[in-house]
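Of the protein chains in this complex, one is absent; all others appear in place.
Right after this comes chain A.
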Amino acid sequence: MRHIISVLMENEPGALSRVVGLFSQRNFNIESLTVAPTDDETLSRMTVMTTGDDRVIEQITKQLNKLIDVVKVVDLSEGEHIERELMMIKFKANGQMRAEIKRTADIFRGQIIDITPNTYTVQLVGSSDKLDAFIASLGNASIMEVVRSGVSGIARGEKVLTI
């Protein structure tokens, strides 16, 4: 099962390496990981996308909670939540593919953020599935480079993850 785990942690040097080290040390999966300071500059917010059965996910959240720098841990997948990922994708854009890429990007509500006579760079924001679908639908286009941010997530409604 795919889980999105949000971690609020002290914005201290070495804090990130403790989390990453924990995952490798205990043989947990990391599919993606994003981290940045929050509005409170003493705190960082991390989103880890991982997979595992219930027992593994329980261990992941417990072990994360044990890290001294970790303030709070929430498994967003347990409730209603929103997840977003940002992708920038550079295509070779010549001939009729040039129009095709533009059209598909519009359908997916992507934006073209860089243009040269031979390339388009498209920015797309959405769930990981949506990004996958965009790539799949342009299967015959020539992709030069893909960069994805990894998933960030937030709970729906009144629920918040703060201290």
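Definition applied: a contact is a pair of C-beta atoms (placed from the backbone, for glycine too) under 8 Å apart; a residue touches a chain by one contact, two chains touch by 3 or more; residues count from 1.
Keep this in mind: contacts and distances are computed from a predicted model.
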Undepicted complex member, UniProt protein name, chosen from "ATP-binding cassette domain-containing protein", "Spore gernimation protein", "ABC-2 type transport system permease protein" or "Acetolactate synthase": "Acetolactate synthase"
Listed residues A:62, A:103 or A:159, member touching the removed chain: A:62
Residue among A:48, A:70 or A:141 touching the omitted chain: A:70
Touching residues on chain A - with respect to the absent chain: 9-10, 13-14, 17-18, 21, 25, 55, 58-59, 62-63, 65-66, 68-71, 163
